[in-house]
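Only one protein chain is missing from this complex, and each of the others stays in its spot.
The block that comes next holds chain A.
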Amino acid sequence: MTQVPKVIGFICDWSVDLKPLSDGGRLRELPNVRVVQVPCSGFVRPDWLEEALNRGADGVFVTGCPYGDCLNREGNFLMRDRIDQLQRRLQRRKVDTARIGMLAFGLHDGAAFLAEVKAFVDRIAVLPPAQPARTAGRPAVAQPAGTPEGERT
């Protein structure tokens, strides 16, 4: 892929401190990475990640607190499980699992976070371009874009 991949990151407001890292919703060092602050990593609905990929994002990731230290006790563990499920689900549609990532960094881990995001972007950059319009698009009536797979717990 020649052009810079477009990446969207959902960042838990409690995890890595974005103030020194971002400008206008984009990472200062990686302007191709758009960050969306969310109250907890568990807030992110896997459908949104899928939606972002369908709309043309080259990669999506979610950042939570270090495992075991979620402010809301379980958000990042739940999100890790959901991301695993989403990766399996999208793999069947020939979407590379490298396009979906789950990171975990604390308030002071800005440098490590940036390095990990860079590595994530680099992994995506070498992938062949994604197939456009992998699904028929969202139906007009609100319905689950992908049915959940069986029992979850």
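The rule we apply is simple: contacts are C-beta pairs under 8 Å (C-beta built on N, C-alpha and C of every residue); 3 or more make two chains touch, one makes a residue touch a chain; residues count from 1.
Assume contacts and distances are computed from a predicted model.
Novice: Looking at UniProt, which of "L-serine deaminase", "4Fe-4S dicluster domain-containing protein", "Tryptophan synthase alpha chain" or "Anti-sigma factor RsiW" names the chain that isn't shown?
Specialist: "4Fe-4S dicluster domain-containing protein"
Novice: Which chain A residues touch the hidden chain?
Specialist: 6, 8, 13-14, 18, 25, 34, 36-40, 42-48, 51-52, 55-57, 66-69, 71-75, 78-79, 82, 104, 106-109, 132, 137-138, 142, 144, 146-148, 152-153
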